[in-house]
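Right, one structure below, let's go through it.
Just one protein chain is left out here, and the rest sit where they should.
Read from first to last, the chains carry the letters A and B; within each, the first residue is number 1.
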Amino acid sequence: MALLETQGLTKRFGGLTATDDVDLAIEEGERVSVIGPNGAGKTTLINQITRLLDPSEGDIVFKNESILQTEPHEVVQRGISKSFQTASIFPELTVEENAEIAALGAEHGSFRLNFFRHRNRYGGVSEATRRTLEAVSLWEQRDMEASALPYGDKRRLEIGIALASEPDLLLMDEPTAGMSPEETNATVSLIDEVQEDLGLTLVLIEHDMEIVFDFSDRIVVLNRGRVIAEGTPGEIQDDPDVQEAYLGGVEL
Amino acid sequence: MSDESANPADRTETATTVDTADAADTTETEADGGETLGGASSASTVASLQARWESARDRELTVIGLTIVGVSLFPYLFARAPVVSDLLQGYQELASLMLVWGIFAIGFDILLGRTGLLSFGHAALWGTGAYAAGWASANITTFPLLLVAIGVVTAVFLSVVLGWLSLRRGGIYFAILTLAFAQMIYYMASAPLAFITGGDNGLTGVEIGSLLGVFDLGTELPSVAGTLLGTWRYAFIGAFLVLSVTAIYRILNSPYGIVFQAIRENEQRAEFVGFNVWRYKLAAFVLSGTFAGLAGALFTIHGQYVPLSSLYWQTSGEVVIMTVLGGVGSLLGPLFGAGIYLWVEYIVSGGYPFDWIAPYWLLVLGLVFVTVVVLFPEGIWGLVGDLRDRVATRLEER
Partner (left out) sequence: MSLLTETARVLLNGLQTGAIYVLLAMGLSIILGTLKFVNFAHGALYLLGLYAGILISQQTDFSQGQLAEYGLSTLGLDWGFLAALLLVPLIVFVLGIAMERFVARPFYDRPDTDQILFTFGLAIVVQQVVRILFGGNSQNFAQPGWAAGPVALPLVGGFPQWRLWVIGITAVLVMIVYGLIEFTDFGLVVRAGTQDAEMVQLLGIRITRPYIAVFGIGAALAGVAGVVGGPLSVVNPTVGTDILVPAFITVVIGGLGSVRGAVVGGLLLGITESFLIQWSLVIPSLGIDYGFAPWSQVGIYAIAAIILLVRPQGLFGSEVDVS
């Protein structure tokens, strides 16, 4: 059984169908990229999986359980984490606190009455904080205020926050958007490293075709909310439908 | 990359550099997360001395100790000490009142300063605490401690309901909804429930019994305590202030503290690292409501009277002004805000030697408030902190 499955996932906004009967199956340890032209429904798909949006029809099954009735924070508890397109960090806190919050959220996010207990008593959290920051090479900068980091570092912190909850499945929404070529390379190798170390399952939304074809085990192509093709990078590259619909007939 | 045992001296060094580079912003973060500084170094530079002092300051016992000292000296300085008290024109009962509002304001800051939620409905919680205590004294008991307990419990109950309703919608709605539901309670108290609240007249002649059945709150404390603190009433209120500061310090250093900050900084992200943001917001609301209720009950014990206006939204506005004036997001800033506000309201507005400005006291407060919002978002407490940092930098340069 796949780690994550969407079954006939459909989301309508008024007259517009943003995702149309999408069936996906993501296996454990896989790297899957979702591509498609603007407005193809990629972000809507992700937003349904993270439970930010309610699907109009269909089901989402994670670890053999439907997550349709869960809140976004519960989805995180179950092991799905998301990194944002922009550096969505806690700007006025230190780098360390950023990671600490994320680690705390994964372990203790589901609200308890522990408001008289000192934070230092949560040993596991500081362990996870350190591991995370070392993984994204920000341990040295841990005492800096997050807003003072250069943009590339902020994006790495963003990825770190997503990792700190030690997810089974990581959804990445254009992790290299707005980055310089050097930063892009660094980020891709970071993702690469982390994926292998932690045995993550990765779903990537990306516009940069080079990254997509290098990186993915499998590619899913969305167009107007429908899956029009699915397969290995090689298969997708040769698929005439994809070239027609998505790439406008241009050779890759 | 992972230079494992980065020595503590280095760490402290880094922290201090950041601190001075961007003083205004980091001071607060450090005040809360001070523990990250770890043990102070043995290096004998001024910088490390300052760091050591800061980490010491942040220790719970220090905070409590300083609060106790401050609370003990304050009424003497304000009302009885030569020169100072003449300058300030202070008097004993106003000192007590300042502490009462101070508790209200530091509790309010859990919501405004830490969680980033602006409530315009806390009058409802304060007023309900006050009315509950007042009503209980006429119908149940006159023991001050029990009155406080009744006020707090009632306010907590109400804050769960109010918070639950007002948090149904996010963002800008919150201020409006808290305001609206608080006004609803005001209007209920003003007419339909006048048989309980006394309507426009409020609850007059509230009887307050003696503490533990022994000490009359109105009488003076024995010997030195009498000189310093003045009355039992002040000591009673002062004890609750110390208790409140301790409790809030604890809360801010618990997981709640950092979750509240995370919500203020980036609510969506907080949800997506796994926090039940809505519940934590409600928790912040109820916690601040608890202190509002406590302060309200103490207000009744202090004045033996509950005016209807304690529920009106101007009261909510007052605690907002006090908190912002003193400094949002700082543990003790709002306490100072409360003191300053009341000093202006009671002393400056009263005439001599402030005749020239007395009629304009609220205008002045309004202008100062607006200035603080625009130019000094960290309030007076933040300004003081800045000043201290600047002095420290000077010393360092030498």
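Just so it is clear, contacts are C-beta pairs under 8 Å (C-beta built on N, C-alpha and C of every residue); 3 or more make two chains touch, one makes a residue touch a chain.
Note that the structure is predicted; figures quoted are calculated from it, not measured.
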item	value
Visible contact partners (per top-of-document touch definition) of the missing chain	B
Chain not shown: contacting residue from B:L179, B:V245, B:A297 or B:A392	B:L179
Contact residue for the chain not shown (choose from B:I140, B:A239, B:L367 or B:V391)	B:L367
Selected from B:V71, B:L99, B:V242 or B:V324 as touching the chain missing from the view	B:V324
Residue, one of B:A191, B:V224, B:A239 or B:L387, that touches the chain absent here	B:A191
Touch list for chain B against the chain that is not drawn	112, 116-118, 120, 165, 168-173, 175-177, 179-181, 183-184, 187-188, 190-192, 194, 267, 313-314, 317, 320-321, 324, 359-360, 362-363, 365-367, 369-370, 373-374, 377
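Definition applied: only the chains that are shown with their structure count from here on.
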item	value
Centre distance in Å when chain A and chain B are each reduced to the mean of their C-alpha atoms	41
Residue numbers on chain B that touch chain A, as the complex places them	1-3, 11, 14-15, 18, 22, 25-26, 29, 33, 35-36, 247, 250-251, 253-259, 261-262, 265-266, 268-277, 279-280, 283, 287
Contact footprint of chain B on chain A as seen in their complex	50, 71-74, 76-77, 81-82, 84, 88-94, 96-97, 100-102, 104-106, 108-111, 114-120, 122, 134, 137, 139-140, 143-145, 148, 161, 164-165
